[in-house]
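Dropping the structure in here first, questions after.
Excerpt of the complex: some chains, original placement.
Chain naming follows the written order as A, B, C and D, and within any one chain the residues start at number 1.
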Amino acid sequence: ANVPVRMQLKWFPQAQFAGFFVAQAKGFYKAEGLDVTLLPIGDQSPIQTVATGAADFGTTWITDLLTARQQGLPVVHIAQLFQKSGYTLVALKSSGLTDPKQFAGKRVGVWPSGNEYPAVALLKKYGMTTSLDSTVANPSVQAVTYPFDPSLVFPDKVDLVSAMTYNEIDQIVGLGYPLDKLKVFNVSDFGVNLLEDLMFTTQKTLDSKNFKNSGLSGQEVAARLVRATLKGWNYAVANQKEAVQIVLVNCGNTCKGSGTRSSAAGHQTWQMAEVAKLYRAGQTLKGNAGLLDRVTYDANVKQLMDLGILKSAPSAGAVTYSVWEKATGKKAK
Amino acid sequence: MLVVAAAALLLYWPLMLWANVGAAQRSLNSGAELGCATALACATQLRNPVLPAPAQLGRSLQAMSVPPLAPTSVPYNTLVTARETVVGLLIASVLGVLLAVALVGSRAFERLTLPWLIASQTVPVIALAPMLAVVLGQYGVQGWLPKALIAAYIAFFPVAVGVAAGLRSPDPMQEDLLTTYRASGWQTFWTLRLPASLPFLFTSLKVAATAALIGSIVAEISTISFSGLGKMLAENSRASDTLALWVIMLYGAGLGIALVAVLGLIERLVTPWRAGQSR
Amino acid sequence: MASRTVALGRGRTGRLPGRGWLALALGAALLLAAVWNVWSFPLDGVPPGRKATSLALIVLGLAGGISGLAALARRMTGLVPALLAALLTLLAVEGLLRAYGVPPGLIPTPTRVATALYTSRSVLLGDARVTFVQEALLGYLAGVGAGIVVALAAVRFPFLERGALPYAGLFASIPIVALAPVIVKAFGLEWPSKAIIVAITVFFPVVVNVVRGLQSASPLLLDLMQTYAVTPAASFRLVRVPSALPFLFNALKIGATLALIGAIVGEFFGTTGQGLGFRIQIEAGRFNLDIVWAAIVIASVLGIAFYGVISWLEMRFTSWHASRRQPG
Amino acid sequence: MTAAAPVPTLRGTGQPAVHLKDLNMVFRGAQGDTVALQDANLDIGQGEFISLIGPSGCGKTTLLRLMADLITPTGGELLIGGRSPAQARQERAYGYVFQAPALLEWRTVLNNVLLPLDVMAGSQQKMSKAARQARAHEMLRLVGLEGFAGRYPWQLSGGMQQRVSIARALAFDPGLLLMDEPFGALDEITREHLNGELLRLWQETGKTVVFVTHGISEAVFLSTRVVVMTSRPGKIEGVVDIDLPYPRNVETRESPRFFELATRVRELLRRGHGFDADG
């Protein structure tokens, strides 16, 4: 029988997770002897479900992983899917903003719950402070928190709004602001490249000799999962139309865009194209899909320590390359 | 009732126009392409109206209601939420009544626990629900049951407070009467306190019903869910689909009213002596 | 009347308070020992032997402490018994969390929460001011005021009771969480939108209870007012309003707990960077659960205090009510 | 009694104080209708003192409630001083002492007596606050409760509560007094004392009194006429004219004529008493 594995996604079903859905639909997991359940989630962190054992593996962002680790949750990075950050800040072109230096005195809308770091890091890099930092007396930027719907605040309540290249930008377009009316600040273009969707699990799972009495070790299950998932991603990125069809089967109302872009198929097609860009970057281009780029990782850690979000460098156990090596048969350099 | 409804409708139209014209104007000023020329023209066809125009709402309502039992349609999801709410309310009623009995019966119990019962209600569920769901998930409690439990968590308190007041409401002379019968605490409870508390019970159950509904929706939003009004709210909120939010809200309100109406019906059946007595 | 307060609990023998204190102190000491036993170990480094000892101590300590408390609570009034109960619980939780090595990113120990309360006090107090004073309190007052007015109108004008009360129900049955985004969108991200959410939350219990209370007035007393041919307004003031007070206070108490939740939930739908709800959300994202729980503790304490104030007012204004008479 | 400012009475209007013609009252209920009053005919002149006497449940209270415009007859004619009961009530033409004390439990004894004065202050008459206080105290003295002004109703015995309610009805000096067994809960001495006070008050002020009682001798002693009713359906069985001379006092109670009249009433009562028939 196949080994039952629960995989916690970072959000509702959408093309952001195309690789997982494709791997499942195409039988890549089955081929590895795994019976994978993909779990959706709302506003909470996937760390919680994995750390408590409600799920076995998860996908999340690097900041989430490292802050959790700092608070004693024994979670371990096993593979890096997106090699590049898709986080942006969006303004109206008519606002005249062209450079992050001009953000001082503006209002910026960000998502709370640990999703605000890229914006904070960008501002910090340009010497600005935000009202999110309660220790600062006169913050140079007024930050506003809001749930993920940009129309709640944009454009009348904030000057800049956080948006993922693959999701919110298309939502904003749907509200009646075509791309040529928008000024998009890609944080990765400005030296902030906090890594996003990665795979992780707990130390306990990795250490287990006999994962759920399957006869396989935790390492082995992790390696098989990563291998099949990367296969799924490679297939999805190469066959985006088909991947979108597979995703659409899995989403109820979660896949639609907004306003003029409200068709689910249209929105997911856009999203697939955008996440493909994030996947096909960095180490992936060097033939090492799924590998965490050490240089970027070290830069991320430094940035988070500068921000005061990490008090000390994470222990070596925060990341393991052995799973990726086992999955790909390559050696991580 | 119809007159009031008509008056409300008449008031709604100008209110809607007033609210939306401002939003439309701001959008137009910021260069949005709304597909309409003037703010007034846009007011009834905004994709993100502050208040939806009746025609817009009607269209969305129809679109989201058929086929009624499809997993993506609102009626089906309303039923899912209804189940969580009703089960939650049942749990809350049992728990609330038991707590009320304990509170009225024992001063010691009241002193030890009442402050913490109150405290439990001041803990924001929306912060607690995810943790609770995760903990329950560990033990395999998943799906609609955790939502019902969270609904019960919010709803038990109004029941407990109201029933406790009701249990204390009998006329002192009636209590004396039962004392002269050497009625056991249990008998006094069944023959006197419980019937005397019924009007209070139903008043609080009506409040608890809406609380439970809020609880199950919050739970759906903040824990893993595959169906229910809360899940629909969350996903449509992310998609900026304001009209869908309004349709879901209408169904939610309908569910709330239906619950309260059913309770009213049960109340009339259970307290027949009140029929015709009120003036 | 002698039997009023103990009708359900008659026939139990009280124990000596001295023995109660003794049992309580013993229980607390055992719990302290349990905590001490596993205090200085890293999360995953508690030796199994120590873990077992602490667990045993916790079970014993809780049993002793609770039995002592139960005896004491029969005599003591006020918050003291509840606080003692909380102290025991906290000690037990501290011991358990430490014995099992639960990471603070999952559940922080009470001592960590206490530390966070102290170190982050100025931030948290600022948050509490926004959430409690501006959002909860103002919203509460507005909601209660509106609720009373609507209830008065509904009972005063029967056509409203039949015509408008169902709509009040409709309005109130809209779950706040569904309403919150709409309200935030219409009224902005600042505190007024949250106050409005609170007002709506509090409104419904007030209307339901006050209508019920106004209708609970004794028919005989209403007849009496008829014979005086007083205006309906006077009859209201003289008979219906006093009869409704116990019901009103019921609603006020429920509203007191709902108000804070409403404000905090409202903050989940957008803020300008202050408030307990905002703090909970932002710090939960950083796994600083000690600050999250510190904020929750502050919300609870405020909620209880608010509830206490309402209870005190209730005692002052309904001292005549049968349920408050001193036993003869 | 002269401390009170004038209040509209029925004196001198030339109309009978109360006029009943074929008056009917039927209560409809789930377990069948109850004929509480059938074809009652009666005229009460200005300044008369009428006692209603009859078996328990024969419709005495019902008749008083009809006169007070608390219920509306299902048939027949009823005029109070030539006007409809509703109009009379609006003019505060009568004071009503209920069968039960009907005190406001949140007011002290004094404030209960002040109630009608407070309520009516400023409408027709201008009675200063001090005058009202004085009046209330005077009434409390009249019923022997001067020392209990500051107590709450639940601290009083049953008879004391009833006396507070009498003081309250007298306080505003109405032209027509409707009294439903006002002295029922009082001992004979207090009762005789209050009988004397009431009689004096009635003679001095020329009020019209309709007085329900179960005491035959009380009825005979006080009244100008005694109306005897029968039970189910409630009917007027007969009217006994009381031609005892004034002033009436202890001797009156011992006169042969008194006994004669009392016996007449008793016989009428016995005749109309369906006790064994329908019990």
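FYI, a contact is a pair of C-beta atoms (placed from the backbone, for glycine too) under 8 Å apart; a residue touches a chain by one contact, two chains touch by 3 or more.
Predicted, not measured: the structure shown is a model, and the values here were computed from it.
> Can you give me the copy-number formula for the whole complex, using the labels shown?
Stoichiometry (whole structure file, shown labels): A x1, B x1, C x1, D x2.
Just so it is clear, only the chains that are shown with their structure count from here on.
> By CA centroid distance, what chain is farthest from subunit D?
A
> Mind naming the chain pair that shares the most C-beta pairs in contact?
B-C
> With chain centres taken as the means of their Cα atoms, state the distance from subunit B to subunit C in Å.
About 19 Å, centre to centre.
> If you average the CA atoms of subunit B and of subunit D, how far apart do the two points sit, in angstrom?
52
> Would you mind listing the residues of subunit D that make contact with two or more other chains?
Each of 154 in subunit D touches at least two other chains.
> On subunit B, where are the residues touching two or more other chains?
Answer for subunit B, listing residues that touch two or more other chains: 48, 172, 221, 237, 242.
> Which residues, counting only subunit B, touch subunit A once they are in their complex?
Within the complex, subunit B touches subunit A at residues 23, 26-27, 30-35, 47-48, 71-72, 130-131, 134-135, 137-138, 221-226, 232, 234-242, 244.
> Tell me, which parts of subunit C touch subunit B in their complex?
So the residues of subunit C in touch with subunit B come to 1, 3-10, 69-70, 73-74, 76-79, 81-82, 85-86, 159-160, 162-164, 166-167, 169-179, 181-182, 185-186, 204-205, 208-209, 212, 215-216, 219, 222, 246-247, 250, 253-254, 257-258, 260-261, 264-265, 268, 276-277, 280-281, 284, 292, 296, 299-304, 307, 322-323, 325.
> Mind pulling up the subunit C residues that touch subunit D in the complex?
Of all residues in subunit C, those touching subunit D are 218, 220-221, 223-230, 234, 238-239, 242, 318, 320-322, 325.
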